[in-house]
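Single-structure report; data block below.
So, chain A:
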Amino acid sequence: MSAIAASSPSPAPLLAVEALEQSFGGVMALAGVSFQVPAGLIYAVIGPNGAGKTTLFNALCGFYAPSSGSIRFDGHELRGLPTHAIAALGISRTFQNLQLFFNMTVLENVMVGCHLRAKTGLLAAALRLPQVRREERRLREWARETLALCELADRAEQPAGTLPYGLMKRIEIARALAARPRLLLLDEPAAGLNDTETLALRELIARIRATGVTVLLVEHHMPLVMSVSDRLLVLDYGSVLAEGTPADIQADPRVVAAYLGGAVHYAV
Partner candidate 1 sequence: MRLAGLYACAAVAAALPILFPDNYFVTVVGISAGIRVILAVGLNLLMGYAGQISLGHAAFFGMGAYASAILTTRHAWPALLAMAAGLAVVGASAWLLARPILRLRGHYLAMATLGFGIIVHVVMVQATRWTGGPDGLAGIPPLNLLGWSVDTDLRWYGVVMAATLLAVWLSLNLADSQVGRALRAVHGSEFAARMLGIDTGRAKTRIFVVSALFAAFAGSLFAHQQGFVSPDSFNLIVSVELVTMVVLGGMASTFGAACGAIALTLLHEGLVVFEDYEMLIHGALLMAVMIFLPQGLFVGLSQATRRLWRAARRGG
Partner candidate 2 sequence: MLDQLLQFLVTGITVGSTYALVGLGFALIYNASDVVNFAQGEFVMLGAMTAIALLAAGLPLPLAAGVATLLTVLVGLLLERFAIEPALGAPVVTTIIITIGAAIFLRGVAMLLWGKDFHSLPAFSGTTPIQLGGATLLPQSLWVLGLTVLLVTLVRAFLNRTLLGKALLACSFNRAAAQLVGINVRVMLRLAYGLSAGLGALAGILIAPITFSSYEAGVMLGLKGFSAAIVGGIGNPMGAVVGGLLLGVLESLGAGLLSSGYKDAIAFVFVLMVLFFEPTGLFGHKVAERV
């Protein structure tokens, strides 16, 4: 129904995860996780190491086949779909460990991101027919616009592998955005960034939301999470520990305990 529901909150959630379970050889990485992401929000998933955050992302993207449960995105069941089909429905993501195409320039990286909008056939490309040239121009323009949004315009022609780490992470975001997703998954975008870069990242995420893209964020950098998110989901041992606004979560003693660990007392 609602395509690019920008700021107006729509009653049906964009993403609805129901009782999602994921086990690896008997170990439950996700033990029945349910939550809903309304369109237009910045929704963060936090939790200690090994809580299942990245597993959740990988299940959403079709990298893993969940053992049970359902993932509905805008009316489509995602479970069982191959990754490229999920991407075609309008989900894009960045990776915790950079998965940049290091052998390409920044612009080319972002142009790969436009792949879903490219219709060039193999033969047409090999012969470089006029329609191919037109499409190349179109994709290039599109990519440049996305680079401008991410403040990377001046880096377009540089090989992606030669840039500082902070910029590489930004290119990954630009590349994901170039696919014009409706849901953008950011997996630890602030990891390895310094304070200035983190601040700029916060602004970028806000700008992305302003273009109507819903953001699902996995992040450890708590100041960033607390300041940028509309709602939070706290995972611990593969289950939902808490859900709510940043203020709710900060007031929840269970969250503090999950992070710092329970005290263990004995005579020393």
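Quick note on the criterion: contacts are C-beta pairs under 8 Å (C-beta built on N, C-alpha and C of every residue); 3 or more make two chains touch, one makes a residue touch a chain; residues count from 1.
Regarding candidate selection, all candidates are chains of the complex that A comes from, given by their letters.
What you see is a predicted model, and the numbers here were worked out from it, not measured in a lab.
Only one entry among 1 or 2 touches chain A in this complex, and that entry is 1.
Listing the residues of chain A that touch candidate 1 in their complex gives 61, 63, 82-84, 87-88, 92-93, 95, 99-104, 108, 111-116, 118, 120, 122, 125-128, 132, 135-136, 139, 175-176, 179.
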